[in-house]
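Submitted below is the structure of interest, expressed as C-alpha coordinates.
For this depiction, one protein chain was excluded, whereas all remaining protein chains were kept in their positions.
Our next item is chain A:
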(Lines give C-alpha, C1' and ligand atoms only; values in the text may rest on other atoms or scores of the structure.)
Protein backbone atom coordinates (compact mmCIF):
# COMPACT_ATOMS: atom_id res chain seq x y z
CA UNK A 1 0.00 0.00 0.00
CA UNK A 2 1.50 3.32 -0.99
CA UNK A 3 1.88 5.77 1.83
CA UNK A 4 -0.08 8.86 0.97
CA UNK A 5 1.41 12.06 2.21
CA UNK A 6 -1.00 14.66 3.44
CA UNK A 7 -0.94 18.35 2.68
CA UNK A 8 1.06 18.97 5.84
CA UNK A 9 3.80 16.49 5.06
CA UNK A 10 2.61 13.88 7.52
CA UNK A 11 1.81 10.30 6.61
CA UNK A 12 -1.89 9.60 6.35
CA UNK A 13 -3.20 6.65 8.30
CA UNK A 14 -3.85 3.58 6.22
CA UNK A 15 -7.13 1.83 5.79
CA UNK A 16 -6.72 -0.69 8.57
CA UNK A 17 -5.47 2.02 10.90
CA UNK A 18 -8.61 3.99 10.27
CA UNK A 19 -10.81 0.97 10.90
CA UNK A 20 -8.94 0.35 14.14
CA UNK A 21 -9.24 3.96 15.15
CA UNK A 22 -12.93 3.91 14.36
CA UNK A 23 -13.34 0.85 16.50
CA UNK A 24 -11.47 2.40 19.40
CA UNK A 25 -13.45 5.59 19.18
CA UNK A 26 -16.73 3.75 18.86
CA UNK A 27 -15.81 1.53 21.75
CA UNK A 28 -15.04 4.52 23.95
CA UNK A 29 -18.23 6.30 22.99
CA UNK A 30 -20.23 3.13 23.46
CA UNK A 31 -18.72 2.55 26.88
CA UNK A 32 -19.64 6.06 27.96
CA UNK A 33 -23.14 5.79 26.55
CA UNK A 34 -23.56 2.36 28.08
CA UNK A 35 -22.48 3.68 31.46
CA UNK A 36 -25.19 6.32 31.36
CA UNK A 37 -28.07 4.40 29.88
CA UNK A 38 -27.11 1.20 31.63
CA UNK A 39 -27.16 2.91 35.00
CA UNK A 40 -30.63 4.26 34.34
CA UNK A 41 -32.09 1.01 33.11
CA UNK A 42 -30.45 -1.11 35.82
CA UNK A 43 -31.69 1.22 38.53
CA UNK A 44 -35.13 1.11 37.02
CA UNK A 45 -35.37 -2.64 37.16
CA UNK A 46 -34.33 -2.52 40.79
CA UNK A 47 -30.66 -3.51 40.90
CA UNK A 48 -28.61 -2.26 43.81
CA UNK A 49 -25.08 -2.69 45.12
CA UNK A 50 -22.83 -5.31 43.58
CA UNK A 51 -25.55 -6.47 41.25
CA UNK A 52 -25.84 -2.95 39.90
CA UNK A 53 -22.11 -2.80 39.19
CA UNK A 54 -22.30 -6.07 37.28
CA UNK A 55 -25.32 -4.96 35.30
CA UNK A 56 -23.82 -1.63 34.36
CA UNK A 57 -20.54 -3.26 33.38
CA UNK A 58 -22.33 -5.74 31.16
CA UNK A 59 -24.33 -3.01 29.45
CA UNK A 60 -21.17 -0.98 28.97
CA UNK A 61 -19.31 -3.82 27.32
CA UNK A 62 -22.28 -4.71 25.14
CA UNK A 63 -22.90 -1.23 23.89
CA UNK A 64 -19.21 -0.59 23.47
CA UNK A 65 -18.90 -3.66 21.29
CA UNK A 66 -21.96 -2.84 19.22
CA UNK A 67 -20.99 0.75 18.77
CA UNK A 68 -17.40 -0.08 17.98
CA UNK A 69 -18.41 -2.62 15.36
CA UNK A 70 -20.72 -0.21 13.63
CA UNK A 71 -18.21 2.61 13.80
CA UNK A 72 -15.46 0.47 12.31
CA UNK A 73 -17.77 -0.59 9.50
CA UNK A 74 -18.60 3.06 8.96
CA UNK A 75 -14.89 3.83 8.69
CA UNK A 76 -14.26 0.80 6.52
CA UNK A 77 -16.85 1.57 3.87
CA UNK A 78 -15.36 4.93 3.04
CA UNK A 79 -11.70 4.27 2.57
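Throughout what follows, contacts are C-beta pairs under 8 Å (C-beta built on N, C-alpha and C of every residue); 3 or more make two chains touch, one makes a residue touch a chain; residues count from 1.
Methods note: contacts and distances are computed from a predicted model.
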Name under which UniProt lists the unshown chain, selected from "All trans-polyprenyl-diphosphate synthase PDSS1", "small monomeric GTPase", "VPS9 domain-containing protein" or "Mitochondrial import inner membrane translocase subunit TIM17": "Mitochondrial import inner membrane translocase subunit TIM17"
Where the missing chain touches chain A, by residue: 6-10, 12, 18, 21-22, 25-26, 28-30, 32-33, 36-37, 63, 66-67, 69-71, 73-75, 77-78
